[in-house]
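Here is the structure we will look at.
Shown here: the complex without one of its protein chains, the others still in place.
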């Protein structure tokens, strides 16, 4: 009999029980303020994942040797607070089963639920935006309020990398935590900033959230709130390679696949990097 | 001094006080279930409106001789019930000032607020979808629930033209009102159906809502929930020409301008038809 | 636990054993002569299938009440003759298990393998092209050679509907079978032509192949070899409704989803029509 | 040695001396008022011409049996009056050599030069727009002034088919000639209108200009000034089939190829129809 | 009453009398030689401006605290010399009222009128092209002739940054002024080149024109005459930050918004930078 393909993330061939990593998508974009359509990102990222080889030369690992599953997509409700709850329940289940969640957005607000479930020591986010609004367009769960909601969880620390857009108040609030702007990354080099971040975090656990707009919109234009003067994909890859071993959860959000696929291609690569790097660090 | 343009609906040159017709946009698409982006429709419709001449040969009227204004767009909240309230307040103001509202969606849920404010005798809607869900994705204000919400207002009658998609329950509920499917329109001819509708409504007032997906998605593919086997633009124009004189309010919703502009072009034409036809019937 | 979606055809929820209908995709476009990319059609058709309700008012049937499965996609080889073999093996398996195959192209050459496996009485095809080339660009399995290959199988009859493009020799060859051109369909009406076709076929079995370019490229532009002056979607739907009850197999090929989805939307509708109509005729 | 293709109109294989028909492009769009880019049409039309078979079943003719050439494109100046002169010189040369010009726009203003050179008895144009402005945006050679310029040439008659957009003055001016609106074509049928036109023209010579926006923008959206509620491609084909035998020149203008190619496909078909029909009428 | 938006540049809330900066658009592209459509840029830049926060952390300024207005768009004539006159009149008015003009192209030829009105000490332009043609396609006001026309004004100096395309004669002519090629910028670094430019200009006044194609077309592909191997957005931002304080006028031209918005996003950022930097230098 001929073999057949499905459309989930390439090489995600483990059963749920076998899996160390659990990918799932949240095609939700109900609160986005500029361009609509991040709901299409999970499937766009999956589609481009078939363009890449299972072998990852950086880690000398076959992706097929790492047990991971792609559950498909949640059916999100309309209301962002409800969606946060759906995500929290899902991530709690995954973590409770001793697995690492890898979430594909959809908009950034979904991260709130994941961090709530993960209860990490630190929250590290790459993002053009500070996301420190207390409320926006009538909702405290708007994608502009993510860091504000995380702040309320009382974690040990919050680190924002690539930030360059926000109100004066948001910048003040971000600077009371740890803000490394995109211009700083450009001028100091990501390696130096990683050193500073590692000194802050030490051996503690963290949740790593990548808002795709951290990357310069001239390099990856497929974004809901595109911003130029940003980080490079290599900068973000360096962040992932540095922090994946300590991460209890990971997400990649805010891709809006209206370009030729380059933004989703970067996303798929980053997800592979996260899984490959973390798996290798744990002795695969 | 050189003259300058803005980007509001072409020929909308009256002040609010002078205006008989008040256009406004509601760039809201928070509950849409398939493709995202109807928020972009109001400006796309305005842009294409500059492609047409002020003169309307059907009515031998210059659009510039009819006093109308385009207020621009509401800033919609995230929550659909809140948006309904924003629309209701706006339409109430317009009607209270003795003017006729012409609303550009955005998604169909905004119609709920407009009908609430307008309190018409009849609700007439062209739509591929029956929109008779009581709740969808956790919200009673989802764009799939519009007719269900209108039904609760206890108007004299509800007429759906072009319907072809819904659950068995929605079809039953729609048939308890007045449903003219797209296949019926194709087979009987719109003129015959208009005769039957006129017999139903008589001289009573009505609110006319055009969900752009009433039209066949092969003819106007720029839609959030595109459906083939639909009405033609001429069918819908016939509905507008027949019912505009009795209408207390009008909206054109669910355009998603990802095509070459043909769907927005039809929308802009229909808005001109509504204004031109109604103005002529009142002796302009 | 939250439910999750996959990306196969909407409502295809049966197991293989339960299924009466077996959908599978063949993302192959190796011999196409004009625009490249029909390989993307199976997933585009699946994606748009989620835009439609399970309920089909024409048949008063819920799609979820008809047991069918979507196997996903074959992994096609490079060589068209090899791909034909892959298809033949798959369709033989499905028919051998007493089920009805529903194949999503990809290019038209895949039909050769399906007809070989199905051994129907008649071959009925809607196509702008006569596909009667003996060889094209060095291959006898080019998508321009489909009907020529089918002719060699010695079926009882071949019927081409919507044909309007071919060489003089192809027209002569097609007219030695049964050719109903698109202009004939436009002028005589599809109902009259269906009557003539039914008289030809009687109660015998048939294989029904829909090359999407049978439909006018102004209505469905997402095609590899688009041709204007064609049939309407309603014409093709009428063909399906008339012939599905007698069909032993079905395919929908040559969609190239570079438009706003209207061509894939029509395709998804037609697949639902085929399954719904045939299921109803068998007493569902 | 392997054969090689170029990118001129398919099957245009005659030398200039042999040719009965001379195709040339004018990639000029300097005065267009709405969407920019009709300059790209000549090459888009040529590209799609390779999608069609040389054989034309309507005329039982191989296009390769009709001697015609495609010269390529003029290098247009910036100023529309200059471009008109370039076209006039070219068309004069072609007519002086006893050949029939077939011009691909670019914008409609180029027709002025062609009609000046051709000095036909009648000017017949399919166009959504009346093009009867005396001056527009500071130029008397704007694409909105074509018919006004032709009127000054004192031909025997001017016939506009498909007109539906213009100022009150333009409608008055058009009605002093012969105007058949798109709604008239829809209601009366093109066959009846052709009969009336033939009665007007008799055996006299004519120049036939097709502004692509005569066709409904829902069917062919690739247009600089798209207009819905227009003619169908079959309507325009009927005009060409009726009038090509008497035509001393032909052009197809105002295609703006930003769609999936359907508008250029119709254009290429129409050019084939013009050449095939006229050639057959002259005994090919 | 609900507030409403318009579509002018975000945060442009001053009246003309209050305004220090006056934005206006010139949607003119009549002489462009390659891709058509820079006329669409002013509205595309305005649309993306809503994606950015009013707060500019670089200057610790709220854009809303700087009084500026967006007048909308001029209605350009067809003829480029006429358009130059329209621009000259507008810029003269703005400068005569003690305000700073910020012009959005459209094509580069409009700069001629602005420089004529501004009579600066120096003309500084970022451009891939030298624009030193005396005449092109029959016009001395073609967008390839901008620097040639400026040269005739007898300013103190002309500086071209990012130049990499032109004829041998244009390179010779540019080198008789001050040319810093894109390869020089890449190799020497923009900071070093700014030092040299500052030494040339001293405290004198200048007009700053940014032709968007100065930037590498791989980073910002939305251009009428795209050229790879160019400057980075950061390079151009450095130029603006260095020279805005001395500028009497500014324009950003030649954006052709056919990409995902990244080119317009850079443009909107640069306009904010110009206004913010110049305002801060004057003590806001």
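Descriptive notes on the structure:
So that you can tell them apart, the chains are marked A, B, C, D and E in the order they are listed, and the count of residues begins at 1 in each.
Following the convention adopted for this analysis, a contact is a pair of C-beta atoms (placed from the backbone, for glycine too) under 8 Å apart; a residue touches a chain by one contact, two chains touch by 3 or more.
As the structure is a prediction and not an experimental result, all values here were calculated from the model.
Within the full complex, the chain left out of the display is in contact with A, C, D, E.
From the options E:111, E:225 or E:238, the residue with contact to the chain not on display is E:225.
Residue-wise, the contact with the chain that is not shown comes from C:80, picked out of C:25, C:42 or C:80.
Chain D meets the missing chain through residues 1-8, 24, 43, 46-47, 71-75, 86, 89-90, 93. Although one chain is not shown, part of chain E still touches it, namely residues 34-35, 164-168, 171, 181, 186, 217-219, 221-222, 225-229, 258-259.
Interface residues of chain A facing the missing partner chain: 48, 50-55, 57, 60, 62, 219-220, 233-234, 237, 259-262, 265-266, 269.
What we mean here is this: only the chains that are shown with their structure count from here on.
Taking each chain's centre as the mean of its C-alpha atoms, the one that lies farthest from the centre of chain A is D.
Chain B and chain E have centres, each the mean of its CA atoms, that are 41 Å apart.
With centres taken as mean Cα positions, chain E sits 55 Å from chain C.
A separation of 37 Å divides the Cα centre of chain B from that of chain C. Residue positions of chain D touching 2 or more other chains, listed in rising order: 35, 219, 259.
This structure has the following touching chain pairs: A-B, A-C, A-E, B-C, B-D, B-E, C-D, D-E.
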